[in-house]
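Presented below is the structure to which this report refers.
Note that this complex is displayed minus one protein chain, with the remaining chains in position.
Right after this comes chain A.
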Amino acid sequence: MKILVAVKRVADPNVKVRALADGSGVDLANVKMTMNPFDEIAVEEAVRLKEAGRANEIVVVSIGPEKSAETLRTALAMGADRGLLVRTEATVEPLAVAKILKAVAEAEKPDVIITGKQAIDDDANQTGQMLSALLGWGQGTFASKLVVGDKAIEVTREIDGGLQTVSLALPALVTADLRLNEPRYASLPNIMKAKKKPIDERTPADYGVAVEPRLTVVRVHEPATRKAGIKVGSVGELVERLRMEAGVL
């Protein structure tokens, strides 16, 4: 079984990003970048399937600037076998990403595609769904558990109010949720070994996909700063203020 995993380079979720002064986007200059956390989970799941003997090849693909190769290298160090960088400096919207991934899937013919449920930069939560629709494959989104059989894959999904289990005929697409697994750290020996694993490079044009944005970003601004809280002297005062000032009682 062959697994294709899509990984995106995003701003490290631990750093506080700022909006650009002109409101055109987020200031990413000198910001530490990392693999989208949900994609790490996707890579980890693929690596575990390989370790369990369920998969024999893991291909990781990233669409983005040159530095995305570093994100691919991390995935290779975690245990993926080879990488593919579809290089572009442009901002690529989910639909274009899905179209590129569709073309990659047609060339690579994986049995399963795993993506993160969303990227933590734009939080679009669209790529996996669009890709499965374009491919005409079954989709199991928000996966918290995978059981891979020979012809089908059972996906436990985290949905409002509980868990749902769906069975998908292969090939199929899965998007990884937080509780699917806890991804490993790339170990130092594996980072050195990953140096020798191949990363191919293409461009969106190679797949005939136009990446020009269809959406217009009107304005990016920071959340309003919260007003400082106050200490109240008694329960009576608390109730009073909740009623009179906050108007919630």
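The criterion applied here is as follows: a contact is a pair of C-beta atoms (placed from the backbone, for glycine too) under 8 Å apart; a residue touches a chain by one contact, two chains touch by 3 or more; residues count from 1.
Keep this in mind: contacts and distances are computed from a predicted model.
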{"item": "Record-based protein name (UniProt) of the chain missing from this complex, from \"Acyl-CoA dehydrogenase\", \"Amino acid/amide ABC transporter membrane protein 2, HAAT family\", \"His-Xaa-Ser system radical SAM maturase HxsB\" or \"Transketolase, N-terminal section\"", "value": "\"Acyl-CoA dehydrogenase\""}
{"item": "Touch with the omitted chain, as defined above, among A:K8, A:R54, A:R73 or A:R157", "value": "A:R73"}
{"item": "Per the touch definition above, residue among A:A107, A:M192, A:A205 or A:V239 touching the missing chain", "value": "A:M192"}
{"item": "Among A:T34, A:Q118, A:T156 or A:N181, residue touching the chain not depicted", "value": "A:T34"}
{"item": "Hidden partner chain, residues of chain A it touches", "value": "14, 30, 32, 34, 69-70, 73-74, 77, 184-193, 195"}
